[in-house]
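With one protein chain withheld, the remaining protein chains of the complex are depicted in position.
Lettered A and B in written order, each chain numbered from 1.
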Amino acid sequence: MLYIIDVLGTIAFAISGVLVAINKKMDLFGILIIAFVTAVGGGTLRDIMIGDTPVSWMNNITYTYVILASAIVAIVLRSKIDYLRTSLFLFDTIGIGLYTLVGIEKGVHASLHPIICIALGTITASFGGVMRDILCNEIPVIFRKEIYATACILGGIAYFLLSELPIENNVVFLIAGIVVIVARLLAVKFKISLPTIYKD
Amino acid sequence: MLYIIDVLGTIAFAISGVLVAINKKMDLFGILIIAFVTAVGGGTLRDIMIGDTPVSWMNNITYTYVILASAIVAIVLRSKIDYLRTSLFLFDTIGIGLYTLVGIEKGVHASLHPIICIALGTITASFGGVMRDILCNEIPVIFRKEIYATACILGGIAYFLLSELPIENNVVFLIAGIVVIVARLLAVKFKISLPTIYKD
Partner (left out) sequence: MLYIIDVLGTIAFAISGVLVAINKKMDLFGILIIAFVTAVGGGTLRDIMIGDTPVSWMNNITYTYVILASAIVAIVLRSKIDYLRTSLFLFDTIGIGLYTLVGIEKGVHASLHPIICIALGTITASFGGVMRDILCNEIPVIFRKEIYATACILGGIAYFLLSELPIENNVVFLIAGIVVIVARLLAVKFKISLPTIYKD
C-alpha cells in the first residue's frame, strides 16, 4: 500500500519535472535529469544530511525505472497532459503526504529532535521541487506562493502530537499523512496562502 | 564565550538571509528557509563533505530556535533594521571569524591537509551566503566584490603559522579569529578589494 503511494508520488513528481523542463526548452537529457532531480532530490538531501548513504534511490532500482518510464510517457504525451492535471495534482499531494512522513520517521530513527524531524519531512517533500527550479534558473516557486510546505509542517505537528497518545504507529502515520493531504487540498480549493508581509 | 559568539553570528547570518529574501518578495516560508540556509548552509556543506553527519545544526536544537526567533524579529522590525546595520555588520564579521576557525578545526580533527582545512573554514564562513544568493537566483555576491573570503583565508594562514609556535591552542584560535575580523574591518573601511583583472 505504502509502496503504491510511493510509486504514484514518484510518477507525479517526475512528470512535474518534465513539464517544467520542457517549458525551458531543455533537450532530452536535460528533461530526464530534471525529472530525476524533482523525484528524488528531496530524499537525497535528507539522506545526505543524516548520513544515510548510499542515498535511498541508489539502493532500489525501481525508482529509476519508474522515473524513466514516467518521463518518457510524459514527453510523448506532453500535449495531452493537461487532461491529467487533476489526477497528477492528486498523486502529487498524496506523494507529499507520504514523503513528509517518510522523512519524519527517518529523523525519529536517527534520534533527532521533533522539530528537526519535521524539517526533514518538509525537506523530503519539497526540496526536489526546489532543486528543479534552481536547475531551471528560477526562484523556487515554493518560496513565493505555494502553501504546501505549510501542509507538511502541519502534518509533522500532527504526527508528534498523536505519538503522545496511546495509538499504534501505523495509525499515527496514516492520520498525519491525511492531515498533510487535506491541508493542501483545502488550501488550493479555498486559495488559502500564508499571510503576506508586503503591502500590495 | 565561544557559544555567545556563535549565537551572535547565527543571528547576523539569519537576518542577512531575511533581508535578501524580503527583497525578492518571498513569502513567509521562503524567508524562513533563506534565513536558515544562510545561517547553517556553510556548516552543512562542510559536515557533508567530511562525513560528519547528522550535520551539526541537527544535533543542537538551539540553532533552530535562534534562527526562527531572529527571522521573526527581523520580519517584524524590517523597516527599522537599518538602524542596526552597524551592529549587524559587527556580529556578521565576528561570526565569520568564529566560523572560519570552527571549520579549520574540524578539518584538523579529520587529519586533513592545512590547505584543505583553510578551504573548509572559508566554506563554513561563506557558503551559507552563496546558497542564499543561488536560491534567490543571483550570482553569489561573494564571487563579485566581497573581500571576506580573503579575510577567512588570511585567518587560516595565521592559524597554521601560529600553530607552529609553542602557543596554546586557545590563544592561536583567538588570534587567528582576530586576524579574520580585523582583515575584514580594514578591507571595508578602506574599501580594499582584490585586484581586478578587468580593464575599466
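Here is the rule we go by: contacts are C-beta pairs under 8 Å (C-beta built on N, C-alpha and C of every residue); 3 or more make two chains touch, one makes a residue touch a chain.
The structure presented is a predicted model; accordingly, all values stated were derived computationally and were not measured.
Here one chain is not drawn; of A:Ile5, A:Ile33, A:Leu90 or A:Ile197, the residue touching it is A:Ile33. Hidden from this view is one chain, which touches subunit A at 21-22, 24-31, 33-34, 44, 48, 51, 53-55, 58-59, 61, 64, 75, 78, 134-137. Residues 48-51, 110, 112-113, 115-116, 119, 130, 134, 137-140, 142-145, 149-150, 193-198 of subunit B touch the missing chain (whole complex, contact as defined above).
Here is the rule we go by: only the chains that are shown with their structure count from here on.
Put simply, the C-alpha centre of subunit A and that of subunit B have 30 angstrom between them.
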